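Quick one: the structure is below, and I'll ask about it shortly.
All protein chains but one are shown in place.
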Amino acid sequence: MATKASRSAARLMISPAVILLLAWMIVPLSLTLYFSTLRYNLLMPGMEEWAGFSNYYYFLTDPAFFDALRNTLVLVGGVLAITIVGGVLLAILLDQPMWGQGVVRVLVIAPFFVMPTVSALVWKNMFMNPVSGLFASLFKTLGLQPFDFLAHAPMFSIILIVSWQWLPFATLILLTAMQSLDSEQLEAAEMDGAPPLKRFWFITLPHLARAITVVILIQTIFLLSVFAEILVTTNGGPGTATTNLTYLVYAQSLLQFDVGGGSAGGVVAIVLANIVAIFLMRMIGKNLDA
Amino acid sequence: MSTTMRALLGATALCMASGMALAETLTIATVNNGDMIRMQGLTEDFTAKHPDIQLEWVTLEENVLRQRVTTDIATKGGQYDVMTIGTYEVPIWGKQGWLVSLNDLPAEYDVDDLLPAIRGGLTVDGNLYAAPFYGESSMVMYRTDLMEKAGLTMPEAPTWDFIKQAAIAMTDKAGEVYGICLRGKAGWGENMAFLTATANSFGAKWFDMDWKPQFDSEPWANTLNFYLDLMAQAGPPGASNNGFNENLALFQQGKCGMWIDATVAASFVTGADSTVADKVGFALAPDNGLGKRGNWLWAWSLAIPAGSQKTDAAKAFVAWATSKEYLALVAEKEGWPNVPPGTRTSLYENPEYQKVPFAKMTLDSINSADPTHPTVDEVPYVGVQFVAIPEFQGIATAVGQQFSAALAGQTSAADALAAAQALTTREMTKAGYIK
Partner (left out) sequence: MARAVTNRRKTIATAAAWTIGFLIFFPILWTVLTSFKSEADAIASPPKFLFFDWTLENYATVQERSNYFRHFWNSVVISVGSTLIGLAIAIPAAWAMAFVPGKRTKDVLMWMLSTKMLPPVGVLVPIYLIFRDTGLLDTRTGLVIVLTLINLPIIVWMLYTYFKEIPADILEAARMDGASLRSEILYVLTPMAVPGIASTLLLNIILAWNEAFWTLNLTAAKAAPLTAFIASYSSPEGLFYAKLSAASTMAIAPILIMGWFSQKQLVRGLTFGAVK
């Protein structure tokens, strides 16, 4: 269908984006690859020397590495689960006829606009603080012992904070998808006497499948690199309970200023992220091509 | 396409160029603590004396500041003309030749007036590489009313045993009063500053003369067990996330019987925001009779990166900000208790300043710290609550996470120490200290 001319025009139109991204990827990546083979601490200039694969060896055998790997998966998985389940429920709720729908929608999407650093600071200091936080006051009025969220459920607390930020995004996309659902189909099912749960399972959910995949893809990209929330609230601790891969690489590069080790960690993180990416793409591809 | 972009970029560049001023502008990176922020409010005094110099402040939270200035100076980025750094950075950076020597400051600056302990910490091979803006040690701050209620008297130089006894006696968990508040939040400048200094008084050390980590030694086990037991019996909930700020808030709200932390906190706990301002006493950091006290030494200092094009203007600023006149200026505008403490002998000889309740204890604490001989045994490193090697920040933060986990009850003291020993050995081997 497309002519030869339009094909080359298309290529021309795509190329700036491709070239720029290629440069953005290749230049830092090759430098990172190069640094990762050096013994290179920023605080000791002039001492760079070939280190072979020892940086990789140290990064991969670091006991914190497997914790970080697990934490990364738990964090991404936890937030995805909460935002998708919560998002679907909220979308269904907001799709009902009600008074003041516009205002509610405004309230619900608000957290998406908040800077990660700000939201982490607010949650940590004003809500989760076991002495002066709002949750502590709430627990005390209920006659309970204040719960120390960040010490005793650190990962849960971080998942909660991050979910709060991303729930609006999931809800918005799912709501848009909901609104395109043919309401006659639902009404017909209702006439036939299908119970609400069945209607949800066989009509609403399949309809939302594409939207859910999109939410998973976009959020995963951002969730893999969650960082500010951890730095502000727990510094990756206690122990390594909230150290994810990004934080581990940060600790190497900017606490130890070990550029070699940090670069090796960066390369490992890129490889792992791309494995996740390929996996996701497969899933998305299947779901979006249909 | 690219023309559009170039045009847009050009337009942006033009906007920026038009904003440039003629006078020399110094970009100063500072930490966001109270004394530094007060200085920003007083810069008119400086610009009045130096009309050709304009000041541009970059105020950052401590961790971000450190990360920014270190990246910049190590890559010779040249973004800052004056940097606020601590006693940890000065020996390392000075050795690298990254800082401008301040030996040629004018005579009226009176460099000999600087407190010897502080000056020693900022000098490398006879060169003063940074001028101290304020200095601090750590000490015990306690509630005189609660101490009296417990029927005890705080000695001027308490032992750890006394501290423990008093902490347990003062604790009233139902009434939300906790006998002692200590740092627990993981970080080399947070819980590890406190624990390393404490370990010194227990006879522990980070490394032996061969740079072998010592977390498997008995003194470290004693230190950590004592700390964990004390906090379990008399500490506040959530201690594993408490740093300086959190403990300060607790103390100000009247929820701590004692607090061992930076001497600068004294002006806050006796200040307007504190609900217990008139009931605070001070004592030296505790010891165990081994000849070392558990107090640290730190000085936020102003340094000039070696690459700077504006060295003269920068020196003028550094001299102003750390001068006797600046201290007098703050005293005049904000009162003596708000003067940046811990840098000059003359301040402590000033009869007006001696009236400040915490003046003497601050000076005694600073004088009792010795960064060049921090531990009971001989060690190959300098620094009291830190080890002045580039690897320390990363290692101590990881060790701090282990100890913080032990405080939160997620791991045992023995496991935390074993993990600390393993990870420190690993990093020191990687860095080439252990052959």
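A and B are the chain letters, set down in written order, and residue numbers restart from 1 in every chain.
Keep in mind that, in the parts below, a contact is a pair of C-beta atoms (placed from the backbone, for glycine too) under 8 Å apart; a residue touches a chain by one contact, two chains touch by 3 or more.
Given the structure is predicted, the values throughout are model-derived calculations rather than measurements.
Per the touch definition above, the residue from B:132, B:184 or B:243 contacting the chain not shown is B:243.
The omitted chain makes contact with chain B at the following residues, 1, 4-5, 8-9, 12-13, 15-16, 19, 27, 29, 32-34, 37, 40-41, 56-62, 64, 67-68, 71-72, 75-80, 243-246, 248-249, 252-253, 264-265, 268, 273. Residues 2, 6-7, 9-11, 13-14, 16-18, 20-21, 24-25, 27-29, 31-32, 35, 42, 90, 93-94, 96-101, 103-119, 121-123, 125-127, 132, 134, 136-137, 140-141, 164, 167-168, 172-173, 175-177, 180, 210-211, 213-215, 217-218, 221, 224-225, 227-228, 232, 245-246, 249-250, 253-254, 259, 262-263, 265-267, 269-270, 273-274, 276-277, 281, 285, 288 are the ones on chain A that touch the missing chain.
Here is the rule we go by: only the chains that are shown with their structure count from here on.
Within the complex formed with chain A, the chain B residues making contact are 1-2, 63, 67, 70-71, 74-75, 92, 96, 176, 185-188, 236-241, 246, 249-250, 253, 255, 390-391, 393-395, 397-398, 400-402, 404-405, 407-408, 410-411, 419, 422-423, 426-427, 430-432. Across the interface of their complex, chain B is touched by residues 16, 39, 41-45, 54, 58, 62-64, 129-132, 145-146, 148, 150-152, 231, 234-241, 243, 251-252, 254-258, 261 of chain A.
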